[in-house]
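For this depiction, one protein chain was excluded, whereas all remaining protein chains were kept in their positions.
Here the chain labels run A, B and C in written order, and each chain numbers its own residues starting at 1.
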Amino acid sequence: MLSVPLIYGLAGILLFTFALRVALSRVAFLRRVLAINVAGAGIFLVFIATAYKGAEQAADPVPHALVLTGIVVAFSATALAIALARRLNRSADND
Amino acid sequence: METLIWNLFDVLLLTALLALGWSALSTSNLRKGIALFIAFGLVLSLIWARLKAPDIALAEAAIGTGLTGALLLAALRDEESAPAETSVQEPGNRFYAYLLMLVTIILTLILGWGLIDALMNRQHPGLAYDVFAQLDQSGVSNPVTAVLLNFRAYDTFLELAVLLAAVLGIRSLNITRQPYLKAGPVLSGLTVWLVPVLILMSAYLLWVGAHAPGGAFQAGAVLAAAGVLLRLSGYPAAGLPARLLIRRAFMIIGVLVFAMIGLGLMVLGRGFLDYPVAWSGSLILLIETAATLSIATILIMAFLAGESGEPEHQEKPSC
Amino acid sequence: MTELIAIALITVGLMFFIAGSIGLLRLPDLYSRLHALTKADNVGLGMMILGIIIISGDLLTSLKLILVWLLVLASSAASAHLIAQRARRRERGLWKP
Partner (left out) sequence: MTLFLTLALIVLILSLCIGLIRIFLGPTLEDRIMSVQLMGTTGVGILLILGLLLDMPASIDIALVLAMLAAISVAALTRKKAMGAKND
């Protein structure tokens, strides 16, 4: 008997910390961005896992709303990060 | 028996997720990493559906699998065409790597302990009860939409402002991305066929969001996916209007309508975004329509990075 | 009776899915794997959708389910073409990675 919120939540934590380690180690920039996205997914998973209330009951909608906006914001933040890095690269080349 | 099968299902799904996440980050080949990341997003949207979060599954299916993958691949393409030093793969300082590993393990243990403690000794059922008690006052019957556009509407308002700020930041960096070549007959055939379906799907999600999973964010993401598909098959403007003025109007209309309605209600002597019950359904639909347009435009602009498709804005390539 | 038909259809669909996956895993080269995958899965999904239509029995749901199948058919046909095209391009070495 496994508790659904528990296993999904633990998986989310594992994803988060592993991705955080990759993001903090010395890797190419795009891999860092990838790692931050995976870490974000881990956090979202913890949120939604704790919102789950069993197969019969409806889940808690507040974390759902938070994660929903989080996903969209994560995308635009990723785009901003990529644009910043590209600009930095270009200024470095011009020097 | 059935619980056991469900447990098996959960374990397999999570194994697939963790394996994909781990290998997406461990591979040294970025293109492979991004392919794995797209698969990761697919599995994640299955997990959202399994955890009874259909709203999130819709957004993830559009953004996690489609848009983010396409964005990362576009970025990779830029990096490859520019002579950049992308290979800083060495672990560098040994001591730092070990320290990082240790800190990660400790962090995992602390977070895991916190989660287990929270799940075992949870006293109150979160905010779900309050939301469902007030749901018939909100003007919509989908609880997630009610939270987003009524109970916590100012959060969503600022959320849109954050999106706008991000895309303004991207634009101010003044970078350009090379457009794609015109697609062959098969992909253009698919595009011609799929883009109208995507637009229809977006309208459907916007409408249905009042009483079933869907809403402005999902609709905007699906609409943005249509734009990205157009861009990929060789339409440089990605379906955005050619006039800059109209494009910018689309970008801000969500925030604008949100603010106007909020301030208008204040003029009428109510709180900011405190809708009258009789009007809340229509007001929410109005805001959501504007927000969908804005979100889609912003997401496409974030993908394009700059006003591409405008000849006078294109600076000389390969700097 | 209708339930039995639905169960039979879904079971056949599942067999196609398994066949497609095993084909993807076991077949020796890229083109044959592509061949196994794109055909078997679409038939499998079609069978399954037929079964689910029989179970649900609702007209609107059935139309939506058929739309799902048509979309999967169109997109996997196009994807198969794109994948094969990319593979051939690579083999000829015109576009260096």
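Here is the rule we use: contacts are C-beta pairs under 8 Å (C-beta built on N, C-alpha and C of every residue); 3 or more make two chains touch, one makes a residue touch a chain.
Source: prediction; values computed, not measured.
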Listed by label, the shown chains touching the absent chain are B, C
Have a look at B:21, B:213, B:239 or B:262 and name the one touching the chain we're not showing.
-> B:213
Given B:25, B:70 or B:147, the residue that touches the chain left out of view is B:70
Hidden partner sits against subunit B at residues 1-2, 5-6, 8-9, 12-13, 15-16, 19-20, 23, 31-32, 34-36, 38-39, 42-43, 45-46, 49-50, 52, 54, 57-58, 61-62, 65-66, 69-70, 73-74, 77, 80-81, 178-181, 183, 187, 190, 194, 197-198, 201, 204-205, 208, 212-214, 218, 222, 225, 228-229, 232-233, 317-318
Residues of subunit C (touch criterion as defined above) contacting the omitted chain | 3, 7, 10-11, 13-14, 17-18, 20-22, 24-25, 30, 33-34, 37-38, 41-42, 44-45, 48-49, 52, 55-56, 61, 64-65, 67-68, 71-72, 74-76, 78-80, 82-83, 85-87, 89-90, 95
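Keep in mind that, in the parts below, only the chains that are shown with their structure count from here on.
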Sort the chain contact graph into one of these: line, ring, star, complete or other.
-> line
Quick one: report the Å distance separating subunit B from subunit C, using the average Cα coordinate of each chain.
-> 27
Between the Cα centroids of subunit A and subunit B the separation in whole angstrom comes to 12
Would you kindly tell me how far, in whole Å, the mean C-alpha position of subunit C lies from that of subunit A?
-> 30
Could you check subunit B for residues that touch two or more other chains and list them?
-> none
Send over the residues of subunit C in touch with two or more other chains.
-> none
If you look only at subunit B, which of its residues touch subunit C in the complex?
-> 184, 186-187, 189-190, 193-194, 197
Which bits of subunit A are touching subunit B when the two form their complex?
-> 1-11, 13-22, 24-31, 33-35, 37-38, 41-42, 44-46, 48-53, 55, 58-65, 67-69, 71-73, 75-80, 82-84, 86-87, 89-90, 93-94
Residues of subunit C defined as touching subunit B within the complex = 71, 74-75, 78, 81-82, 85
